[in-house]
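Let me begin by handing over the structure; questions about it come next.
The complex appears here without one of its protein chains, the remainder shown in place.
After this line comes chain A, so read on.
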Amino acid sequence: FYRTRTRTRTQIKPDSVNSVISASAAHLLRLHQRFQFLDKDSRGSLRSEDLEAALSENPIGVRIVGAFFQQETVDFPSFVRILAHFRPTEKNRTRDGVQPDPAVGRKCPSSVAFQLYDQDRDGKISRTELLQVLREMLGLQVTEEQLQSIAERAIQEADLDRDDAICFDEFRKSLEKVNIDHKLSVRFLE
């Protein structure tokens, strides 16, 4: 993706993006427009502040940005690639869930969600991490002890190997009745 200096004329060379995911030009154009809108300083890449500004009302907005957009600056191909994680892929879409699409390097949505909890990337959700998420989500509505009880109970329910933390498999297992992959899909980029 190449972009000229002036904002008015942009050349979109879809090669680098399309080799990563297949999407129609119209969708890419729309995303590109959105990208430009978010990129207030016209730098050609987004910083986390720009993204967080878009998510000002979301209680876990900061965390989401931190989890999904891990680089310092996000250029357009990575922007699209990350968002494409949430796209339901046509050929793999079955009742049971979306298979990770190896061609794309696409992870299944639940691992993306796991990253949300697991800030320090050690592969486990510890009690403190869970407490932080709960605190952000519930905020002022509950007291600290209540938060701790909830976190305690959650870990007790999900933690099967008794290491006081939830690893990725336990996470998936605790949500097996909920069809995560279907729940975590948004229709776009088709």
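In this text, contacts are C-beta pairs under 8 Å (C-beta built on N, C-alpha and C of every residue); 3 or more make two chains touch, one makes a residue touch a chain; residues count from 1.
Criterion: contacts and distances are computed from a predicted model.
Going by its UniProt record, the hidden chain of the complex is named "Sodium/hydrogen exchanger" among "Ribosome biogenesis regulatory protein", "GDP-L-fucose synthase", "Sodium/hydrogen exchanger" or "Importin subunit beta-1". The chain that is not drawn here is touched, among residues A:D41, A:E152 or A:D169, by A:E152.
What chain A contributes to its contact with the hidden chain is residues 30-31, 33-34, 37-38, 51, 54-55, 57-61, 64, 83, 86, 88, 93, 95, 113, 116-117, 133-134, 137-138, 141-142, 145-146, 148-150, 152-154, 156-158, 174-175, 177-180, 182-188.
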